[in-house]
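Below, a portion of the complex is reproduced, with chain positions unchanged.
Order as written gives the chain letters A and B; numbering starts at 1 within each chain.
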Amino acid sequence: MNRLPDSELIMIPGGTLITDSPEKGRELAMLIARHTIHNIQPDLDVLKEGRKIYSIDPASLIAASQVVAIEFQTIAAANNYWRRDKK
Amino acid sequence: MNRLPDSELIMIPGGTLITDSPEKGRELAMLIARHTIHNIQPDLDVLKEGRKIYSIDPASLIAASQVVAIEFQTIAAANNYWRRDKK
């Protein structure tokens, strides 16, 4: 198995849900979503094969974006929606 | 790869979840959903091919609208549901 490095298996990179901005929160949501996949399937070769399939399949792209949306709900709530950042 | 311009890859366009109205909040929800897809698949040519498929497939349209609904939940909560805008 071509195992991912340990850094790719950390479940909450940075160790906190608190971020400086919505943009950073969204990046964290994507990262957490990806690292969850890594933890279920830590073989880089299998992941690369999977990427070829899902990255050109609209239904899979929509499904992946939904997971990010759900992760972001949690992160946004954790940050009180960054309300002080209101323009 | 026909890479999308950077502006299409910003995860939270405008940098805030706070909007002036529900309508603007909903537009943001759609934009965030789209840009998430862009970040997973930044090749415009692949996206255009995918559009041909999902935009005429009812199941995909329903799935896409669900992602928008989830994004909107977050944005609506961030804005306290725009309650002062009550008619």
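Heads up, the rule we're going with is that contacts are C-beta pairs under 8 Å (C-beta built on N, C-alpha and C of every residue); 3 or more make two chains touch, one makes a residue touch a chain.
Keep in mind that this is a model prediction, so the values were computed, not measured.
Of the identical chains making up the complex in this file, 2 are positioned in the shown model, whereas the full set numbers 6.
Note that only the chains that are shown with their structure count from here on.
Mean C-alpha positions place subunit A and subunit B at a centre distance of 17 Å. By the touch criterion stated above, subunit B contacts subunit A in their complex at residues 10-12, 14-18, 32-33, 36-37, 39-41, 46, 49-51, 53-54, 57, 59-60, 63-64, 66-67, 70-71, 73-74, 77-78. Residues 21-23, 25-27, 30, 55-59, 61-66, 68-70, 72-73, 76-77, 81-83, 85-87 of subunit A touch subunit B in their complex.
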